[in-house]
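Excluded from the complex is one protein chain; the other protein chains are retained at their positions.
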């Protein structure tokens, strides 16, 4: 498969870039942060995203979605990264859509996906339990009870958990802690008895919540996929999320780098433009190369997901690890080259550095994915 | 203990630097290499080194040595690194002296150390069997036979093995391959029946040999230290060798860096001195810092050995790993900044890069020692 | 050790035993435990106030400064004994301030007798808190391009201009300030070193909010501020020499910052605490990053040690402050990044219910300024290239 966008994808990119630049630029993130907005995003924006077909981009047309797949979702997330736009896109349209499309029963799909695509229904994936990502580390227990299960446990770092209308919870129906077998995914109503959702205030002003489950009763119909076979489904959804996070970090890198190059051309010191200092030139030129590499691996990972390529997990880990490193370098260099002004809250570059860090930590950083890649390649 | 040389050590440094610059500069290495000298070093030089007290620097005065310890040995090896001087110093005066001083019986010491100090007797340590350093990986077997043992196995990368009058061989008297217990050290005459020593031609023009032992008969009196308890002794000797190799790589880094800074000041391109290019200035300045760090860790490792500090293995691994990385960087940068001329055999800088590489690989590179350091610190 | 010194030790020990309040023998837990002094300072406790007063009375807030200016007049060896005895009972420093770290040493070196008499006792007693007016908007590393003007009018200078990055200007009483007294002279010629009261008419400040959420710095504005000409330190037009002297000082302070905890097993111990005893075995690449960092940090720590030992032995190489500043701050930035990685999503917390929530993220963000303030890393590399390596055109 050629490493270029097809015409349809090029159009989506253009639409997404225009949309987020117009409707949700960095100033909007600043506004929501400073207002200490309880929701953490703008429902009006989300409605517009649904109208544009973004909310249901990865949902098949049969269920009211755009059916455009992961390259398209990644392009939207890249534009989000360029503008640091706040929305429940990752949690609802990527992670949760991936779980339901791949693993949902016909009834679940028919009930949930059309509402997801219209933006009416927000979902969140409650899987991580440890601060450092370890997806098979599931202590939350699901014990048989009535015609269903009772869930007990704690979930950390649930993206958009505080606004979700429905949670997708990974719990253990068998096996030992850290076993891949024995994990099951459940649909949980956050308003059900025994569920406590608490928003956590994050460095990147994104929405993350901790979720406590105390003997929460769910129905047999709330099981997604096979009992005990949830890990493969979870991995598929996480890989979609990781590839889209890589795309977002590509957007973050792109804008940080562009801002830096602009600054190098404007700012004067010692009587000359600082962009004329060779040491900075070489660092900027190196960074240019790294951003180009990030672009290649990001696109390949998204394509591999669309193609159902068996190597998709390898490409996803490559992208998450490599783009993560590039985003770290790009934002670090941006702050350093901006000097004092880059350290002030009034200036935007700090937001990019914060987001790069948070996106890195979400669903495995470059150490996690480097190790995963090596294991997948048998060494 | 203060991280400075005492007066005696400062004198030794001065003496060593003058000696090797005068008697064994890089030109001498080139001469021996081009002449394809069968010995690989100059016996005249070695005799002079013995006269200077260098050969027996780490041998107690009671056995005819200078009794000056490892800081002094390291300073000599640093001067060797600055000049790339060829001699059996590391194999005989460091590795073998360490084994004998620490583990030899009174008879062995009395018989061997005085001759070692006068330069009459060359020794070599035959321990490594794998291409990548793994000191407990000993397959060579020592089976009881008569009043002694019969040795069978193969040794790789035996420094100065082809000129040694006596070999110190690590062989297994018990335990499984890679066990630390069950290793015993033996004195072996390379002229004994069943010993085959073959010199290998190395990238750095140093002397290394492979040794094959086919049922070689040794006496009970040839055992050094305890039967089965040789690993601790071997480790102590290797640590002395590693610390001295770090000191040598410090010397290599120092000279490479000095040559590079000189070149930056002389060489013109695009009508100006290349040392005025800020990108090269920053790289040179960074390298300056790294060489200073290398100097600190090298000295601390040698001091810790002299002090019998229990943390000596940690400091030694720190030094071998860190100075190794610095030497790699210093020689790589030297070749790159010298440009085309740095790639030519007529110019000396290539010799430094070759030696840095070989010294890195000898007795564990920075990956090996980083891992060892982490284990020693329980993580 | 001499008898006199032993006597001094015994006396000091007894005096500290009798005079250091129990509350002042606890480790400093947060910035609010630090006594910064000054007119606006509110003591956290009676003990804090008492401890400052008692120490200041002996001149031991600044033990080695001359007695005539309110210092302790101790010899180097005596000061060392005092420090040891204070450490023995974990006594807190009675006073911390820019006056002690920066202005005092500069005044002692460059000030007139009158200036020393006028200003040093106030520093020693913690009565006057000072801030530093160096950087200006748009100047950054290019300090010599500063534009704040001081025009002589009779026996007063009239100061106009703007400073930025003035640490705690909103809490300071006085400022030591670089101003341009000779507008016609190029760059760093024509700059003078001036002291004035922040309460003077025409001075105003405005705090700068940082990405870490803290506001330790201000913008400071001067609008026709009248300053007695006698407040100019050293020669007119020679302020640059004083500034350079102080920059070297500052560099050493920042370079050494946090370094105590960087070396040794600090980070791996923290990782074990966060990930469990065997947690790092399951994360071989993270472990590799930690080892590489710890080795560099350790090597740097040993280098700080060696530099000090060499200085004591009179073997100093000199001009190493740029190296320590550059390498130390880069290392600390790397350390903060790795700590964030170790903590995963917990490290991303900004605010929370528990004490300490958000501290890690803030200290990570704070660390990014290390390589910008006090001369950027790029400036330090320039200095090494020029002064140590003597490269052409540097």
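As written, the chains take the letters A, B and C, and residue 1 is the first residue of each chain.
Going forward, a residue touches a chain if its C-beta (ideal position, glycine included) is under 8 Å from a C-beta of that chain, and two chains touch if they have at least 3 such contacts.
Quick caveat, the model's predicted, so the values are computed rather than measured.
Visitor: For the full complex, which residue in B:139, B:179 or B:371 touches the chain that was left out?
Guide: Only one of B:139, B:179 or B:371 touches the chain omitted from view, namely B:371.
Visitor: Based on the whole complex, identify which of B:27, B:110 or B:203 touches the chain you can't see.
Guide: Missing-chain contact among the listed residues: B:203.
Visitor: Of B:156, B:212, B:258 or B:377, which sits in contact with the chain we cannot see?
Guide: Selected residue, touching the omitted chain: B:156.
Visitor: Provide the residue numbers of chain A that touch the chain removed from this figure.
Guide: 2-4, 261, 264-265, 272-273, 275-276, 278, 281-282, 284-286, 288-289, 292-297, 299-300, 318, 321-322, 370-371, 373-374, 377-379
Visitor: Touching the absent chain: which residues on chain B qualify?
Guide: Residues in contact with the chain left out: 128, 130-134, 156-157, 200-205, 208, 268-271, 277, 279-280, 328, 332, 335-336, 339-340, 342-346, 350, 353-354, 357-358, 360-362, 365-368, 370-371.
Visitor: For chain C, which residues touch the unseen chain?
Guide: Residues touching the hidden chain, for chain C, are 284-285, 287-289, 291-292.
As a convention for this text, only the chains that are shown with their structure count from here on.
Visitor: Can you figure out the chain closest to the middle, judged by Cα centres?
Guide: Central chain is C.
Visitor: Taking each chain's centre as the mean of its C-alpha atoms, give the chain farthest from chain C.
Guide: B
Visitor: Taking each chain's centre as its mean C-alpha position, how far apart are chain B and chain C in Å?
Guide: 44
Visitor: Send over the residues of chain A in touch with two or more other chains.
Guide: If we look for residues of chain A contacting two or more partner chains, we find 277, 279.
Visitor: Chain C: which residues touch two or more other chains?
Guide: Residues 288, 378, 381 of chain C each touch two or more of the other chains.
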